[in-house]
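All protein chains but one are shown in place.
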Amino acid sequence: MSEKTNITLTINGSDHAIAVEPRRTLADAIREDCGQSGTHIGCEHGICGACTVIVDGAPVRSCLMFAVQANGKRIRTVEGLANGDTLHPMQQAFMDHHGLQCGFCTPGFLMLAVGVLEREPDISDDDLLDVLSSNLCRCTGYQNIIKAVRAAAKEMRGK
Amino acid sequence: MKPAPFIRHAPKTLDEALRILAEVAPQDGRVLAGGQSLVPIMAFRLAKPAHLVDINEVAGLDRISSGGKTLTIGALVRHSAFHRPVVDNPLGALLTAVARHIAHYPIRTRGTFCGSLAHADPASEWCLTAATLDATIVAKSTRGERLIAATDFFKGLMTTALAEDELLAEVRLPLLANDAKFGFNEFSRRAGDFAMAAALVTYRLGGGKIADTRVGVGGAEARPRRIAKAEAALNGQTPSDKAFRAAAEAAAAAIEPLEDHQTSGGYRRDLVRAVVRRALEQAAA
Partner (left out) sequence: MTAHTKGSGLKWVGRAIRRLEDPALLTGHGRFTADLPAAHWVRFVRSPVAAGRLRRIAKPDGAFVVTAADLAGVKPILPMLHKFDYRPVAQPVLADGVVRFVGEPVAAVVASSAAAAEDIADQVELSIDATAPVVDARDALSPGAPQIHAEALGNVILEGKVKTAGFDVAWSAAHKHVRVELRSHRQNATPMEARAAHAAYDVATGRVTLTCTTQMPHLMRTAIADVLGMPESDLRVIAPDVGGGFGQKMSLCAEYVVVVWLSRELKSSVAWTEDRRENLIASFHARDQYITLEGAFDKNVKLLALKTDIISNVGAYSCFPTTSGVEPLMAMAEMPGPYDVQQYQCRARGVLTNTCTMAAYRGVSRPIITLALERLMDKAGAAFGIDPVDVRRRNLIDKFPYTSAMGLVFDEASYQQTLEMAVKAVDLPAFRARQKEVRQQGRHLGIGFATFSERTGYGSPAFAARGMEITPGWETVILTVDPSGFVEARVGSSPHGQGLRTTLAQIIADEIGVPPERIRIVHGDTDRTPYGWGTFASRSLVISGGATLIAAQKVRAKLIKIASHLLEAAPHDIVLEDGAAKVAGTDRSVPIAALAREAYTQTHRFNGEIEPGLTETGTYDPPGTFSNACHVAMVEVDIKTGKVAIEKYVVAEDAGRIINPMIADGQVHGGIAQGIGNALLEEIVYDESGGVLTANLADYMPPTAREIPPIELHHMETPSTQSVTKAKGLGEGGTIGAPAAVINAINDALSTFGVEINEMPATPQRIRAALRARGSAA
């Protein structure tokens, strides 16, 4: 019934050959089978967005995708954002604007914001607010997340 | 909140998908498209399908095409495909206006138009769109192809006319008249939440009078539908606060409201009144 399938998840450019049950969500596979625990799980029903990752260029809820469906696709997680010791502009902006407190929702917000801004660099401030309403944060009241993402958007556009 | 075990089938062609679906449907098999509604239900174990026919690898299902008077949307077209108009017709703008209300961005990159219809949540924006515009639903199985009118397709809460071995292969939406106006309004308590009531309206102006009116209401009853009495209140009228008010009142009176712990029948009617009027005002603006 729950036979395992061999798949390869390509996470931040590294291949992970793993065997998973079909029911294994991508979020669980990234964390437990591939050992990349920076992607967090907050609700497992697609509301909170803590598990947001980028799959083939699109931000998705990794709790609402099965790992087998990501076989061979390019997956990006929070671990792949920085370039060595240099933070991604989005990470730097979250630090500069205090866009995180407990840090649990942070990887999801980073991947959401980076994923959308890479697809839509010229998104309006108001549409960006809609995008940020995709994920839940319980610590920051969103004020500084919004500031950080707007600042990073500017920075990313400049490059 | 881990889904119960299932067997996954990943057909590469439509024929293969239909053959597998015919085989596993009687053994509690279901189609998996975007998964944005099905997977949460499976996480809560409210659904425990034994088989999933995952159509994501089926070639050719992600096409949108327009020909003649119809826009055709394939089974794997994601909500995000409509972030920008897909056709140079008021329908393109209408779909873009509606799409931004569907859940949130990362849901829209996965969830599909056709999957929304097959799931038939009464609060679904696409179900409302299909009902209001009288979409044609194309159901395919090893037994052949069936065209189902939207009015016949939505049977009730999460219930459709699809047989268990049928795949919702595509949806055909009629293009709108080039001078068609439209308005969409929905009420939810938070950004991106399911609509507690939603209205989609289209009409044309002929000699200053409203014509070819469609008033659809979703999220308020067990299934989305056009409200004939509201349309009748508008046809032949000049756009005015009075006409819009009358149509909104007619819609509120016509529905059989869904009730739940947070929504009394009276409140649902209040919301329908508000969303219909606001959709009409938006169309007129």
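So that you can tell them apart, the chains are marked A and B in the order they are listed, and the count of residues begins at 1 in each.
Keep this in mind: a contact is a pair of C-beta atoms (placed from the backbone, for glycine too) under 8 Å apart; a residue touches a chain by one contact, two chains touch by 3 or more.
A quick note: this is a predicted structure, and the numbers were derived from the prediction, not measured.
Enquirer: Thinking of the whole complex, not just what is shown, which of A:52, A:69 or A:106 touches the missing chain?
Expert: Here the residue in touch with the unshown chain is A:106.
Enquirer: Among the options B:16, B:164 or B:270, which residue touches the chain absent from this view?
Expert: Residue touching the chain left out of view: B:270.
Enquirer: Residue-wise, where is chain A in contact with the chain that is not depicted?
Expert: 21, 23-24, 31-32, 36-45, 47-48, 50, 77-79, 81-82, 87, 91, 94-96, 98, 100-107, 110, 129-130, 132-146
Enquirer: Going by the touch rule given at the top, which residues of chain B touch the chain that is not shown?
Expert: 1-5, 44-45, 187, 189-194, 252, 261-264, 266-267, 269-271, 273-274, 277
Quick note on the criterion: only the chains that are shown with their structure count from here on.
Enquirer: Which of the residues in chain A end up touching chain B in this complex?
Expert: 1-3, 5, 21-23, 25, 28, 44-46, 49, 52, 58-61, 63-66, 68-69, 112, 115-116, 130-131, 133-135
Enquirer: Can you name the residues of chain B that touch chain A in the complex?
Expert: That would be residues 1-8, 10, 35-36, 39-40, 42-44, 52, 54, 56, 80, 100, 104-107, 109-110, 190-192 of chain B.
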